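Notes to accompany the following structure.
Of the protein chains in this complex, one is absent; all others appear in place.
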Amino acid sequence: MSGTDALLEVKDLRIDIVSGSNRHNAVENVSFTIGRGETFGLVGESGCGKSITALAMIGLLRRPLAISGGSIRFKGQDLLELSAREMRRLRGNRIAMIFQEPMTALNPLSPVGRQIAEMFVLHQGATWQEAEKKAIEALASVQVPAPDQRVKNYPHQMSGGMRQRVMIAIALACDPDLLIADEPTTALDVTVQAEILKLMQELCDARGTAVLMISHDLGVIAKMCRRVGVMYAGHMAEERPVADVFRTPAHPYTKGLLSSLPRLGSRGSHGRKRLQEIEGVVPSIADFPAGCRFEPRCERATAVCANQKPAEIDLGNDGFVRCFHHE
Amino acid sequence: MSDRQEPLLRVEDLSVHFPVQGGVFSRSRKLLRAVNNVSLSLSKGECLSVVGESGCGKSTLALSIVGLQAPTSGTIYFDGKPITGAEQPSRMERARMAQIVFQDPYASLNPRQTVFTSLAAPLRLHGIGASEVEGRVEEIMRLVGLKPDQARRFPHEFSGGQRQRIGIARALVLNPKVVVLDEPVSALDVSIRAQIINLLLELKERLELSYIMISHDLSVVEHMSDRVAVMYFGQIVETGPWNSIFDNPTHPYTRRLIGAIPDPFAELAGTSLVDEAGTPPPAGYDFYPKEFGKHDVYSLPPPSQLVAIEGDHRVRLVPA
Partner (left out) sequence: MGLRLNLVIGGVLCVLIIGAAILAPWLAHFNPIMDADLMNAELPPDGQFWFGTDSQGRDVFTRILYGAQVSLTVGIGSQLINTTIGLILGISAGYFGGWWDDLVNGLTNLMLSIPSLIFALAIMAILGPGLASLLIALGLTNWSWTCRIARSSTLSLKSQGYVQAAKTLGYGDGRIMATQILPNMIGPVLVIATLGMGDAILAEAALSYLGLGIRPPQPSWGNMLTDARELIVIAPWAAIFPGVAIFLTVLGLNLFGDGLRDWLDPHMRTRKA
């Protein structure tokens, strides 16, 4: 990705967990770029560090987590060099975030209209009256029916899908350049999920908003993203266009993952095949291996994998992989 | 899968309704209709999956089958004998018929008991002698892929996948014939789901078990099931053999459900999981329900029927 197009450039990000005298690494050597208006996915399972990485983008990491290396360049500016006040001006305004659980992300004691209006008052200097009007428009833009009445609702008076729409309205209120979505539909039913994802796609396409989509669901990633980074135990295993990752996975982890999941339609054509298991379990932070973190579970592992962390290899076609034995 | 003999488990016209608390002093007349006149059957060695979204009643149905939720009306039969209502068996007798594996491996084991105790105590309760108990615990642990020498550890010392194996072992320790699987892999890391799915299928073969699986993950459902039942607000709206349901989803709700799944390979190929036109309802009938978003758990559904459209493939219809 050429430098001029990049909206967000993350290089060699390193995040540690520090508690007392113990220092454990959570995320290491993570690099990726998101272009303007592009939807980029981060996929991985629990403990892979995708959520921590997302929080680092928006500057919400708190003790005991701490960024201990690397850079996050947003529109050319390294966010790690900004003061807390400068970061606060960006947050909600140019970089926004939506979370998995709308019930806990929204203030239960405040009407939703007010929570949306706050964005206009805080970042655009609007008066409360103007802001309330804009809040109604915002609710309409996320396809909430009867928005002028719904502005007065409290979160608990709305369904899960509706609450997620409110969160999207709050996030997109100030037309941010980047929207970070952390598992936005995991807690929703599958039909509601489909509606919310479609809404996000429409809104972000129309406004040219770039999206960093975090999910453990490969289907959601395939549907929404153009490029994806696969994370495992704090490392970026591969970062490639979505089609390439699914058709020709380069990293043994991705390959193993795709073979282990039951594929809709395959039983009909090939009969029920025993799923290919990946041996072992996802390591916990205290037990991360010294070299390649997937090495203990990898079929292709050799001695070098246990001792050295693999460097980033350019695969061409905008794809990168970190593996000594990639395809 | 037609039953010439009595099916192993038969649910007949089951309804589960909960009274809803009204104001401060009164119990209002409103009922939460979790399950409405559901009938289904399970044959020996079969895996029946029940799918649906939140509020459809699948969890309540599962709890009723293992005796954790008393039905409001209707009967459940096991091997032809009723296990609900006036003639229901004791808890001890029921324990040998059907057991359940829970969704959350982190909440389903007693944190203050070792694995050994969790598996041995039920055996002792049912009168198995001390000498046999040790052997049986060892056997069942090996069966689910755990090392018996870890039996004296506590649940928090195991990973999520291992805890789920312990949960499965506990469900099998009394040799039940039916096992209810409540979202058995949803709470597990994606890279270890295959291990548990393979294990469950192996155990079904080896021990001649029958499963009722509750799941919202349709790819797991397609892989594991022999038959599928789709539920919507307390009623089964479509049911049939797995290939019939996935190849020819007929009911509008089933089509909506399958169509909403984000499947990576379909996305990339640009195809849809549900083709354009569905099979229309038979003459003189309409699908029930036809529209969505208008129902809730309190309203009484209109009379309707599950009608066979092809072999054992049935959909819910109302007269047009």
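Order as written gives the chain letters A and B; numbering starts at 1 within each chain.
Throughout what follows, a residue touches a chain if its C-beta (ideal position, glycine included) is under 8 Å from a C-beta of that chain, and two chains touch if they have at least 3 such contacts.
Everything numeric in this text was worked out from a predicted model, so none of it was measured.
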item	value
Displayed chains contacting the withheld chain	B
Contact with the hidden chain (one of B:A95, B:L273 or B:I309)	B:A95
Contact partner of the left-out chain, one of B:D13, B:E139 or B:E157	B:E157
From B:V20, B:A107 or B:A320, residue that would touch the chain that is not displayed	B:A107
Positions on subunit B contacted by the hidden chain, ascending	63, 66-68, 90-95, 98-100, 102, 104, 107-112, 118, 121-122, 125-126, 153-154, 156-157, 167, 170-171, 174
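Keep in mind that, in the parts below, only the chains that are shown with their structure count from here on.
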item	value
Between subunit B and subunit A, distance of the C-alpha-averaged centres to the nearest whole Å	32
Subunit B residues within the subunit A interface of the complex	53-54, 159, 161-162, 189-195, 197-198, 201, 216, 218-220, 222-224, 242-243, 246-247, 256-257, 259-268, 273, 292
Residues of subunit A touching subunit B in the complex	45-46, 189-194, 197, 216-223, 242-243, 246-247, 253, 256-257, 260-265, 267-268, 272, 274-278, 281-282
